[in-house]
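Every protein chain except one is present and positioned as in the full complex.
Letters A, B and C mark the chains in the order given here, with residues in each chain numbered from 1 onward.
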Amino acid sequence: GGGGSEEPAADNGNAAEADGGEEAAAGDVNKSIAYIVGNLGDKSFNDSGETGMVKLREAGWDCKTIEAGDETKADKWEDTMLDAIDEGYHYLVASSTYRDIMLKLAEEYPENQFIIFDDSMDESEIPDNVAFIFYAQNEGSYLVGQLAAGMTESGVVAVNVGMDNPVISDFVTGFINGVQDYDPSVKVVKAAVGSWTEPAKMKELCLAQARDKKADVFYQVAGGSGAGLFEACKENGTWAIGVDSDQYTYYKDSENPELADVILTSMLKNVGDSFVAFFDQVEAGEDVWGKVNSLGLTDNAVGYVDNEFFQENVPQEVRDAMAEAAEKIAAGEIDVKSYYDFADESEYQALLDSVTP
Amino acid sequence: MFTLDWFANFGFSVFRLSTPLIFAALAAVINKKAGMLNMALEGMMLSAALGGVVFAGATNNVWIGLVGAVVIGVIVGWVIAFANISGQTDLYLTCIAVNLAATGGTVFAMFLLTGEKATTSAAIKAYTLPSITIPLIDKIPLIGPMVSGHNVLTYFSFISIFLVWFFLYKTRLGLRMRAVGENPQAASSVGINVKKIGYISFLIAGVLCGFGGAFMSMGWVSFFMKNMINGRGYIGLSAMNIAEGNPIGSGIAAVFFGFSDALATTLKSQGGTFPTEFLDMIPYAATIIALVVISSIRMSHLKKIQRGGK
Amino acid sequence: MAQEVLRMEGITKIYDNGFVANKNVTFWLNEGEILALVGENGAGKTTLMKVLFGLEAPQSGQVTMNGAPVKILNTLDAIGKGIGMVHQHFMLVPSLTVAENVVLGIEPMKNGLFDFDTAVSMTQEVADKYNFNIDPKMKVADLSVGQMQKVEIMKVLIKGAKIIIMDEPTAVLTPQETDELFEQLILLRDSGHSIIFISHKLEEVKRICSRVTVLRHGYCLGSYDLADMNESDISRLMVGRDVVLKIEKEAPNIGKPVVHIKNLVKINEAGKHVLDDISFDIHEGEVVGIAGVEGNGQSDLSDVLSGMSGFSSGTVEVNGNDIKGKTVHDIRGMGMAYIPEDRMEYGCAGDMSIRDNIMADRFFKKEYKSGPFMKKKYIDDLVDQYIKDFEIACDDKSQPVRMLSGGNIQKVVVAREFTSGSNFILANQPTRGIDVGAAEMIRKTIVKKSREEGTATLLISADLNEVLECSDRLLVFRKGKVVAAFPKANEVSEAELGEYMLGLKTMTAEEMEGLL
Partner (left out) sequence: MNKTRKIEMTVELVRILVAVAIAYVIALVTLFLISDDPIYIIQQFVLGPFSSVRRVGSIINLAIPFTFTGLCFCFMYAVNKFNLSGEGIFMFSGCIVTLVAINLGEGLPFPLMILVLLIVGAVVGVVVTAIPAFLDAKFNSNIVVVSLMLNSILVFLSIWVLKYQMRDPSIGSMGSYPLPDNAVLPNIFGKFRIQAGLFIAIIAVIAVAILFYKMVFGYKMRVVGSNPLFAKACGINMVGTIVIAQLIGGALAGMGGACEILGNYDRYKWVASTQHGFDGLMVAVLARRNPILVPVAALLLAYIRIGADVVNSRGDIPIEFITVIQGIVILLVAAEEFMGRFKKNMIYKAAAEGLDKDKKEEVKELMSEDGEGKEQ
């Protein structure tokens, strides 16, 4: 949330400590974690992981966060991780982006243990020193999809993403599923801005969607570009739905609280909490290795924010429907569609086509 | 869908999308007339965009923010001029180095000031330069909603086209700048300080990029985000190039790119499964096509004259 | 003794590449005199004047004006102190008007803006005062070379310069225009201006100057009263030996036509007929000279013949091959060699070595390469031989050409073109702005090649003395047409030639019958 400026400071203190006491870190093998992340500051996915690290630090773990840079620096990722291993970090935590390198290093360094989050793999092939953490973002998105369908007056809602990739497509799939289950007549426009750092174009895109398609509820899965969606909603008087962390509170506590007043809720993907939970399990000696730890609604790894603003602005019936859907998913009565279940891209495309206004 | 309202709205969007491109194109024009190709518009606008937000936030005054953006633009312009003119560094290299440094430098500065590394949207109070409703004109159907109600910088960008033209063709400094751009030895032989003119051209370009950057972070949206210029400087440069440095023509070309961008955005907003990537290419492909068409018209015209032109 | 207005004492100028262009030069100028500054190419004349005009900073030396030491840091200083300079190469901005060019640097202002109308009237005033017939509103790009020279002079005059430096102002003028210029210089001198006049044409020096200062290899050899000297005295001082100003040549031994031009028309980008129905032949063993005021189609003819540009209609044949649509490479293959007008622009690559420059027209031939590689040893030996044959003064063959003096650069060009094995030599201004010594050698070689090897030569030159001396047959160009033809060049007088060049006289087709 609003403590954005404090997190890196905490990191600083700890990093210096780690460097000072390299020997100590190496000695205490089981308590040292290196979290490898592209770039901090996205106020969603990556930063959420960082909050988990902060909590783990408080719990006595020696955590170090290393920014490895975006995909174009991918040739250096392996070095970055090897540096961490050389410095004596026992656990390496990294997202699906780093999967290949993690798996490769897992083979080369059987002593170390590797956690790949936001990804899954055939369990029979997962080595013993590797664990996967998988989030059911489709389930969370399903719930906010219900919200969007319940809130729209024009019958068109929008989901705008930064760039397409499988995880993002899973968000979109769940969202569409939720919208359609709530009201099959509600249409969904989906668009990709083409960049994670183009708020201006995102704003323009939302304004065009409102103009041409009369869209009036906007769900963003767009990283930095997402702020442009909130601005467009502010300008148009339409509703927005945030993603990953509680963006209402984030903006409400910030310098620009008025930006929060369009954010009905945010679909949560509690990466940080999942880390804490995971390492609690590790400490408790539970069996988490060599398999995919799937986290969904039941584990509170995904969900939505139920705050005052949400309650004030969302009619009771919609809130009830969301709560009910959540229960049903938890109970296994609803099987939310997932992008990962599609045989190929064309099935996803067909889904998109079927809801385009 | 294609109602009067729609067209008005689309036109409005074109003007807004064109604004930063016009500023970039005009900055490129000023440099071009002084004999230099400025590829650092990107870095200049990016730095100015951050500068504007920071100054506005620090003083709680959007106009001081605008001045701040201009000042930062000018400072970056000065750095380029210093490296290129006083330091004799290859201009292309200077510009690329400045773009690289601005990409990282803005993030670094933002981090030092706010602790954020991606955007100031939460950390710095947002300010937006006011929009202006033009009385009378706003009542005209189609035209009214299209041209009225824009951000003050949008109007200023169009006014700037004429200001730049006026500067280049009606003032002494403009005359000297054109002389320097065309034949620096000749200019220096009559006592014109060629280096000084070069500096001035980069400083003016800095001012224009300052406006362009300010529009991005205090007009279009109300915060700074890393990399938020996203190639607009290069498109502005292309606009200048298509018009061969003519300010009016460059302005028109910039609006043409604004139009193709608006078109791409509109197509995207329709949803569906047409690959976004191809829509994203539209402004860039349009540039190349426009450039080729215009140069081939120019060439066939020349050829006709030489063939005997009856 | 006349009042001394300017003195440069002990000037040493070292260029950034370590070349010492002026070595402890001392030089002075009296009020109301026209002083000649002469010296071979690269002697340091232009450099010395650039120092005076604030364009180059000397390493040591002192300038005094009217007895008081002064510092000239930049051109603005120089202009402020009443110094004006007409540069060796035009310093004009082509897209601007005459008036804008003339007032550049001292632009009239009204309400804080540039005042074009006043600029025009100021320019008109100067033009009227000094009798220059020029429209201030014309674009400089549209002017003839002679007119451009006038604009250059007006630029200096309008700033009220008392000391006027003229660096080879007559190189591009006709005799009549030169006369006109000289009248004005005398007018200026008599009204109290002091003039420094640089020229390689010693006859001109003799005509209007009262004193001469000679530079050689950066040193000043001293100042001499011209009354006591004749042209060969001056050239001996400049070069350090006697120079033959007249070329002895036997009658040509004319063979079959090598170049055949029929109804050649070329229209330029602005739609102007720059070559208008030209027809003539060039035969084996003869030198055909072309005279004309610059900008009357000579350069265009050279461009067409060399293949540098195309033409609109007509036929041109070299050794029986039509050159329509052919490239420079093709035409060179047909037997053409080409000495271009501007050596720095077309004649050489300054940053490349002498060796590389000499190879440029022939590197692709079998004898210079083995497979895709160049034959280094073979080429080196050959180039060494050429350097010796053509007396190119240089450190060695790998020295970049830009480090040579103007005359030696031209020798490199000539060495390449004369050894290319061609039987047609297209020589456009082969000796422009190079000193008597080098020019003598080049002219002699042109004539020798035609006599001994039967080469056909087309000699285009603004130097009338040169065309008259070297040509067998002489054509005069005006407005893209041949307006006169003379069978024996050495029987024509410069004055008569000038009349045709300026359009005062024109020959009819009948008069030229058989001469084309």
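The rule is simple: contacts are C-beta pairs under 8 Å (C-beta built on N, C-alpha and C of every residue); 3 or more make two chains touch, one makes a residue touch a chain.
Treat the numbers as computed from the prediction; the structure is a model and nothing was measured.
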| item | value |
| --- | --- |
| Chains shown that the absent chain touches, full complex | A, B, C |
| Sole contact to the chain not displayed, among A:86, A:183, A:235 or A:258 | A:86 |
| Residue, one of B:31, B:94, B:121 or B:250, that touches the chain absent here | B:94 |
| Absent-chain contact - pick from C:113, C:138, C:221 or C:502 | C:221 |
| Absent-chain interface as seen on subunit C, which is shown | 12, 14, 16-20, 23-24, 59, 211, 214, 216-217, 219, 221-225, 236-237, 240-241, 306-308, 327-333, 338, 340, 345-352, 356, 359-361, 363-364, 369, 372-374, 376, 395, 399, 403 |
| Sites on subunit B contacted by the missing partner chain, in the whole complex | 37, 39, 83, 86-90, 92-94, 96-98, 100-101, 103-105, 107-108, 111-112, 117, 231, 234, 237-238, 241-242, 275, 277-278, 280-281, 284-285, 287-288, 291-292, 295-296, 298-299 |
| Contact footprint on subunit A, counting only the chain that is left out | 11-12, 15-16, 19, 66-67, 69-72, 74-76, 78-80, 82-84, 86, 95-97, 99-101, 104, 118-121, 134, 163-167, 194, 340, 342, 344-345 |
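FYI, only the chains that are shown with their structure count from here on.
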| item | value |
| --- | --- |
| Farthest-lying chain, centroid of Cα atoms versus that of subunit A | C |
| Chain whose Cα centroid lies nearest the overall Cα centroid | B |
| Between subunit A and subunit C, centroid-to-centroid distance (C-alpha), Å | 75 |
| Subunit B and subunit C, separation of their C-alpha mean positions in angstrom | 45 |
| Geometric centre distance via CA averages, subunit B-subunit A, whole Å | 35 |
| Interface residues, subunit B side, partner subunit A - complex | 1, 6, 9-10, 13, 16-17, 57, 111, 114-119, 121-126, 216, 220-223, 225-228, 230, 262, 265-266, 268-273, 276-277, 280 |
| Interfacial residue positions of subunit B with respect to subunit C in the complex | 170-172, 174-176, 178-179, 182-183, 185-193, 302, 305-309 |
| Of subunit A, residues touching subunit B in the complex | 2, 4-6, 8-9, 39-43, 158, 164, 188-192, 194-195, 197-201, 203-205, 207-209, 211-213, 223-225, 227-228, 231, 250-251, 254-256, 259, 349, 352-353, 356-357 |
